[in-house]
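Only one protein chain is missing from this complex, and each of the others stays in its spot.
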Amino acid sequence: MAIILGDNQYGKAENRVVRIYRETERHAIKDLNVSTSLRGPFAPAHLEGDQSNVLPTDTQKNTVFAFAKSNGIGSGIEEYGLALARHFVMDIEPVESARIEIEEFSWERAVVDGEEHDHTWLRTNQEVRTAAVTVDADSGQHVIGGLKGLTLLKSTGSEFHGFLEDEYTTLEPTTDRVMATSLNAQWRFGELGLHWDAVYATVKRELVKQFATLHSLALQQTLWAMGRAVLEAVPEIVEIRLSAPNKHHFAVDLAPFGLENHGEVFIAADRPYGLIQATVLRDDAPPAPEAWRASAGLA
Amino acid sequence: MAIILGDNQYGKAENRVVRIYRETERHAIKDLNVSTSLRGPFAPAHLEGDQSNVLPTDTQKNTVFAFAKSNGIGSGIEEYGLALARHFVMDIEPVESARIEIEEFSWERAVVDGEEHDHTWLRTNQEVRTAAVTVDADSGQHVIGGLKGLTLLKSTGSEFHGFLEDEYTTLEPTTDRVMATSLNAQWRFGELGLHWDAVYATVKRELVKQFATLHSLALQQTLWAMGRAVLEAVPEIVEIRLSAPNKHHFAVDLAPFGLENHGEVFIAADRPYGLIQATVLRDDAPPAPEAWRASAGLA
Amino acid sequence: MAIILGDNQYGKAENRVVRIYRETERHAIKDLNVSTSLRGPFAPAHLEGDQSNVLPTDTQKNTVFAFAKSNGIGSGIEEYGLALARHFVMDIEPVESARIEIEEFSWERAVVDGEEHDHTWLRTNQEVRTAAVTVDADSGQHVIGGLKGLTLLKSTGSEFHGFLEDEYTTLEPTTDRVMATSLNAQWRFGELGLHWDAVYATVKRELVKQFATLHSLALQQTLWAMGRAVLEAVPEIVEIRLSAPNKHHFAVDLAPFGLENHGEVFIAADRPYGLIQATVLRDDAPPAPEAWRASAGLA
Partner (left out) sequence: MAIILGDNQYGKAENRVVRIYRETERHAIKDLNVSTSLRGPFAPAHLEGDQSNVLPTDTQKNTVFAFAKSNGIGSGIEEYGLALARHFVMDIEPVESARIEIEEFSWERAVVDGEEHDHTWLRTNQEVRTAAVTVDADSGQHVIGGLKGLTLLKSTGSEFHGFLEDEYTTLEPTTDRVMATSLNAQWRFGELGLHWDAVYATVKRELVKQFATLHSLALQQTLWAMGRAVLEAVPEIVEIRLSAPNKHHFAVDLAPFGLENHGEVFIAADRPYGLIQATVLRDDAPPAPEAWRASAGLA
């Protein structure tokens, strides 16, 4: 029995790139957080401290900023991520696989006297858009789009009852409750070369629509409806993974104070929270573990 | 020389109140974080553990939720805060002064097939609106409105040069830079009984307009323009305090890679950051230390 | 081609359990954050909103607190997690697999006049201990121990040079630098029934020792030494995964001010940071994807 080195990777995390386009007086802005990871024959760096195959994380950082100028962001962060990942795998000899993860923070134009301003923006913070791109010498190119922290709430149209009970069950069933979540989703593309920004808008619109319009018997049911709608709307998406905290809003008992509370006053709880997670996919979608490998399976 | 008890106060912080209005099928939502503090003859609680004058913080919490139903939020969080503060001072015999601090989180209606939905919202997170209300048996009623974390950026129209230099100065002057901040502001009202939501919209609009349109020679100059514009637009505001981190965006040197960077690629830095703070007020505004006393002067 | 439901799970996250043992005047404390996830035949809840197989997350919460009393924490959080996971799989008919993830916050006894106090503690916050337990009707029982956020720094004994260079490389090699990380690690056990607290102390001690004593040519080399030492010290551990941000400390150039800086004054940078990740394992360790499946592979 011997002790051996297993999966490993390294890179530069959280490069905060702000790219301004100023070809005309009407500027545009892209605000990104870019992380890189490289995989390949790096055992000597671990076993002997030999760096001869190691492209420093500092160089990866430089590359991220240089590509923001020379390549630009294109039709979406997925395109920029693909350019970076291809470069590392194709141009840097030892690198066998590259993973680029990007967060995008959105801005809207300042409105002054009813007109959108040319070079001033307000950060919106509604959700964070994400992309995760893998280019792999063996398995090819993989693109995952996503979003984080899209906080949704509906004040009616949600029920929860008919559940399994055991000796630890004290919950009362309900036919009308507040349902709220801070949605995380990631969707895998089966094709490249899309107009990424346009696809993103479609996905977000479908997620919101299903949350709003489905009369929900459980957050699970809502997630399924969301996932199915996205796959129906975007043929190039083959799989979507949804992770949704059930942000509990408990109706406050106002009876001791002589007041009725007909779904009007809630306390928004922090912890604990339900956490519901589901995958929706096409039945002919080939599995793609490489596409989802974020960090060598590491915490 | 004796050791004595000085300023003190106590309350319940961060009551997360969500208030749904559902009189019609088109619901409305208010999402608040409410903190209370009471001041008065509480020395016996400190010196001897005698609670006979102490209204428990748990009771304060109950009151916050009960008032969300019986009083409602009215034309703005300032009105709700005033109702709570008046109650504590007028109805609870020992209480001499009450401070209510409120954060409001904003939501926008979900849009489904081009129409705003009746009972589904997306949290916006652009800024947090604040209010701080003090009702004091001696000094009367004080209302401060505010906002936190309004993140603004302009990609041109900002200079910085002509500054004082000493032996530790290495900064180069610039005539074109990115200027960005995450603005915090608080404004004191000289009158009550306003339509608070309408005033808030006016103040935010003026802050954004000045940031966008002033060709800035320093963040100080921009703050002054913001403050003056707010006081000109809202006669009932007598003082505004602005605190603005200078969120540095450093142009990345791409020359080593054979690339030019004409204000196109920046790294958004975390720390350190400049911090610029200024007060703008009417010269006949009476000082109001009680209005600003957040927490017994405590850290 | 059809759209189908894939992997899914649900549970109650972040139950903040504090367990006091007070059989004698010398109390003991365990401070935990417990998350549960159940897997099984929950497709009807998604597809039709049918909850008949769904044990509510509220019931899972109740179970977590009840077991803190009836079972207790035992010789470590791994034991408590196993009890919970076994209960869900064995006692709740539809459940096929349960995942319990636990964070433990540590406390040390207050020292008063040189003596440890019986019932007063200070929270230490040095690192967070973790456990992840899976009990699966098919693949059996899996236990992973771990820690998060153990922040280590050495002010010498670290080099970095001889690395690969390309056209984006500007980094200078160094033979003496500050090396710092905020270590995350997870280790998989090949056996159950251990004295978990004792094993944890051994692992932490070995991680610290290797970081301190290895003259490091790269953070990769340090991680390998750490992992190997843990496997040598604890025969029951078959695999360890390490994830280590390289918390950069840049020497400040004081030459413009006529000062020399021989490794004395650094700026601690926030972002970006290197991120180095490695797995060390026994070559006869059977793969155990179920042990590492945190959340249905979801973000």
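The letters A, B and C name the chains in turn, as written, and every chain counts its residues from 1.
In this section, contacts are C-beta pairs under 8 Å (C-beta built on N, C-alpha and C of every residue); 3 or more make two chains touch, one makes a residue touch a chain.
Here the structure is a predicted model, which is why all the values come from computation and not from measurement.
**Q** The chain left out touches which of the shown chains?
**A** Listed by label, the shown chains it touches are A, B, C.
**Q** Of B:D50, B:D176, B:E191 or B:D253, which residue touches the hidden chain?
**A** Of the candidates B:D50, B:D176, B:E191 or B:D253, B:D50 is in touch with the missing chain.
**Q** Tell me which residue among A:R26, A:H215 or A:R271 touches the hidden chain in the full complex.
**A** Per the contact definition at the top, the residue touching the missing chain is A:R271.
**Q** Where the complex has a chain not shown, which of B:M90, B:A137 or B:L275 is the residue touching it?
**A** Looking across B:M90, B:A137 or B:L275, the contact with the absent chain belongs to B:L275.
**Q** Kindly state which of the options A:Y10, A:F65 or A:Y168 is in contact with the chain not pictured.
**A** A:Y168
**Q** In the complete complex, the non-displayed chain touches which residues of subunit C?
**A** 15-22, 27, 29, 31, 62, 65-66, 68-70, 107, 110-113, 117, 119-126, 150-157, 178, 208-209, 211-213, 249, 252, 254, 256-257, 259, 261-270
**Q** I need the residue numbers on subunit B that touch the omitted chain, in ascending order.
**A** Touching the chain left out of view, subunit B contributes residues 1-16, 35, 37, 42, 45-59, 61-63, 66, 91-92, 94, 130, 146, 148, 160-166, 168-171, 184-186, 216-218, 220-221, 223-224, 227-228, 231-232, 239, 241-243, 245-246, 271-284, 292, 294-299.
**Q** Touching the missing chain, which residues of subunit A?
**A** 167-168, 170, 256-257, 270-271
Methods note: only the chains that are shown with their structure count from here on.
**Q** Same or different interface residues for subunit A and subunit B, judged by whether over half of the residue numbers are used by both?
**A** Over half of the interface numbering overlaps between copies: same.
**Q** Central chain, going by Cα centroids?
**A** So the chain nearest the centre of the shown protein is A.
**Q** Cα centroid separation between subunit A and subunit C, in whole Å?
**A** Taking the average C-alpha coordinate of subunit A and of subunit C, the gap between them is 23 Å.
**Q** Averaged over CA atoms, how far is the centre of subunit A from the centre of subunit B? Could you give it in whole Å?
**A** About 30 Å, centre to centre.
**Q** Using the touch definition from the top, which residues of subunit A touch two or more other chains?
**A** Each of 15-16, 62, 66 in subunit A touches at least two other chains.
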